[in-house]
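One protein chain omitted, others in place.
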Amino acid sequence: MILAASAGNILVWIVWLAAGFACLASGIAVVSFSNPFYSALALIGNLGSLAVLYLLVSAEFVAAAQVLVYAGAVMVMFLFVIAYVGPRLEAPWAGGPPWQAVAAVLAAGSLLTEIIVAIGLKAGGSLSHDRSVPGSFGTPAWVGRLFLTDHLLAFEITSIVLLVAAVGGVILGGHVKRGGGEAPAQ
Amino acid sequence: MSGPGTAWYLALAAFLFGTGALGVLIRRNPLIVLLSLEIMLNGANLALIAFSRHVANGAGQIFALGVMAVAASEVCVGLGLVVALHRRRLALDVDTLSELRG
Partner (left out) sequence: MTGGSWLCLLSPLAGVFAITLGGTRISRRAAAWISTGSVGLAFAGALWAFLSLRSQSGHHGELTTAWTWLQSGNFSAGLTLLVDPLSSLMMLIVSGVGALIVLYSVGYMDGDDEERRYFAYMSLFVFSMLLLVEGGNLLLLLVGWGLVGLSSYLLIGFWHERPSAVRAAKKAFVMNAIGDATLALAFFALIAHTHSLSFASAFGVHLSSTAQTLVALGLLGGAVAKSAQLPLQTWLPDAMEGPTPVSALIHAATMVTAGVYLIARTHPIFEQARTVELIAAGTGALTLLVAGLIALVQTDIKRVIAYSTMSQIGYMFMGVGVGAYANGMFHLLTHAFFKALLFMAAGVVIHALAGEQDIRKMRGIGALMPLTKWCFLAGALALVGVPPFSGFFSKDSIVAATLALGWYGKVFWACGVLGALLTGLYTFRLWFLVFPGEPSPFVREHHHDHHGQEGPWTMLVPVGVLAVLATVGGWLQFAPVWHPLTTWLEPAARTLAVAEPTNRQEYFTSVVTVLAGLLGIGIAWAVYAGGRLRRPSLPFLQRTLEHKFWFDELYDVLFYRPAAATAVLLRREIEDAIVLPTGPDLARTTMDAGALARRLQTGLLRTYVLFLASGAAIVAFVFLLAK
């Protein structure tokens, strides 16, 4: 991997490293905190750093969507439910048979390793050359045009998925029936 | 592209994915499981966006937006489940919710 160091480049590198570090740290924080509230906040940080990274690759619309939709809507939903459910403290590695922790680490680690190997060994050569992109790459207009021409089907189907999810959410969260439904405490 | 090459982005995405997977596997609170799931999805998104830039094809970004929509839907349903569990006074612990035992 050849580092092409130049003045403009240095800035990009610094921003990238900062955002990457924040991303990783917040990711680890999400799975490590025992208080779900803190985990959710860490996730918001993760989403933000990811948005920065998207900007670095000229995916402006996606970055904006990430902040608006993900961080703005999804995470707010999360925080609402966490607040509703109340405080539940839970240590990360607790519970389950002892071999489970070992197996989990192994599984996750092997997945990670394999991806790294794939990138490094297999695709090494072809990943160094990026193609050139037009100026409008990643702009909302450009993305919008794509949605309505090449990827219209995906657009429509996504809307149906959202509809189904909304219906599901309403049903699941609906009021329990009178006289039944409230199961006794286990 | 100035700055780090596509490989760095992919490596970061891989780490995110692995971290999210670890979280799903070892946490007991369903809310935290859902959050870890979000981490994994974000890792996948990052990889998609990076590739989209690499091959200068917009499909990756479209796909990533689709993933975001699906993730939102999934979170909606999942949180609905959690709320339903809470309403029925069941424990929010995936180890305890094991009635589908053989």
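What to note about this one:
First chain written, first letter: the chains are A and B, and each begins at residue 1.
Note that contacts are C-beta pairs under 8 Å (C-beta built on N, C-alpha and C of every residue); 3 or more make two chains touch, one makes a residue touch a chain.
Worth saying up front: this structure is predicted, and the values here are computed from it rather than measured.
In the complete complex, the hidden chain is touched by one of A:17, A:91, A:118 or A:148, namely A:118. Of the listed residues B:44, B:59 or B:94, the one in contact with the hidden chain in the full complex is B:94.
Within the set B:25, B:50 or B:92, the residue that contacts the chain not displayed is B:25.
Even with one chain removed from view, subunit A keeps its contact list with that chain: residues 96, 100, 103-104, 106-108, 110-111, 114-115, 117-118, 122.
In the full complex, the hidden chain is touched by subunit B at residues 21, 24-26, 28, 33, 94-95, 97-102.
Following the convention adopted for this analysis, only the chains that are shown with their structure count from here on.
Contacts from subunit A toward subunit B in the complex involve residues 1, 4, 6, 8-9, 12-13, 15-16, 20, 23-24, 27-28, 30-31, 36, 39-40, 43, 46-47, 50, 53-54, 56-59, 61-62, 65-66, 69-70, 73-74, 77-78, 81-82, 84-85, 88, 90, 92-96, 100-101, 103-105, 107-109, 111-112, 115-116, 119-120, 124, 127-128, 130-133, 137-138, 142-143, 146-147, 150-151, 154, 158, 161-162, 164-166, 168-169, 171-173, 176, 181-186. Every residue of subunit B that touches subunit A in the complex is listed here, in rising order: 1-23, 25-29, 31-32, 34-36, 38-39, 42, 45-46, 49-50, 52-56, 58-59, 61-66, 68-77, 79-84, 86-93, 95-96.
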